[in-house]
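The complex appears here without one of its protein chains, the remainder shown in place.
And now, subunit A:
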Amino acid sequence: MLHIVFGRLPEAVFNTAVYFKNSYEDSWITDDFAKRAILDVDKSVVLGNGVIDSPVLGKIAPNSLSGGVKTLILIKNEPERIFNASTCGDNCAKWLLEIGRLQDITINLRHIMDFGSEPFAIHIVNTDAVVHNMREMVLIAGRYV
């Protein structure tokens, strides 16, 4: 399930780009989830050797992926750690929901991410409530961000 802590959380990794740069493994980039997320969010293709083909920047290393995708990859591969997911734009929301369907993850949001108009189940840690749509989420999140 996807668990969210809204507002400042000192124990969360705030600068996810730095953390990613110093911790990522090649296998994280070439797995199926990462390939699909990179294609969807960054419009880029992961080549066989882990190099990424970006339509704007050309051939790039994983460090040059967008901040949002790097954070998604961290959340997927280090589920025991809490990351600042406000480095992710709304175009990452569906991928956070997908990771949450596969495993238990807790993220820190310092803004109100738009999880779309379809129903969802997200546990808000601050109030220990499960919300199912943006109306329910906004009324709680707005108290903390």
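Assume a contact is a pair of C-beta atoms (placed from the backbone, for glycine too) under 8 Å apart; a residue touches a chain by one contact, two chains touch by 3 or more; residues count from 1.
By definition in this document, contacts and distances are computed from a predicted model.
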Protein name as given in UniProt for the chain not displayed, "Spore germination protein", "Cobalt ECF transporter T component CbiQ", "Translation initiation factor 2" or "Sulfur carrier protein ThiS": "Translation initiation factor 2"
Contact with the hidden chain (one of A:E25, A:D90 or A:D104): A:D90
Residue numbers in subunit A that touch the chain omitted from display: 14-18, 41-43, 56-58, 66-69, 86-92, 110-112, 114, 134-135, 138-139, 142-143, 145
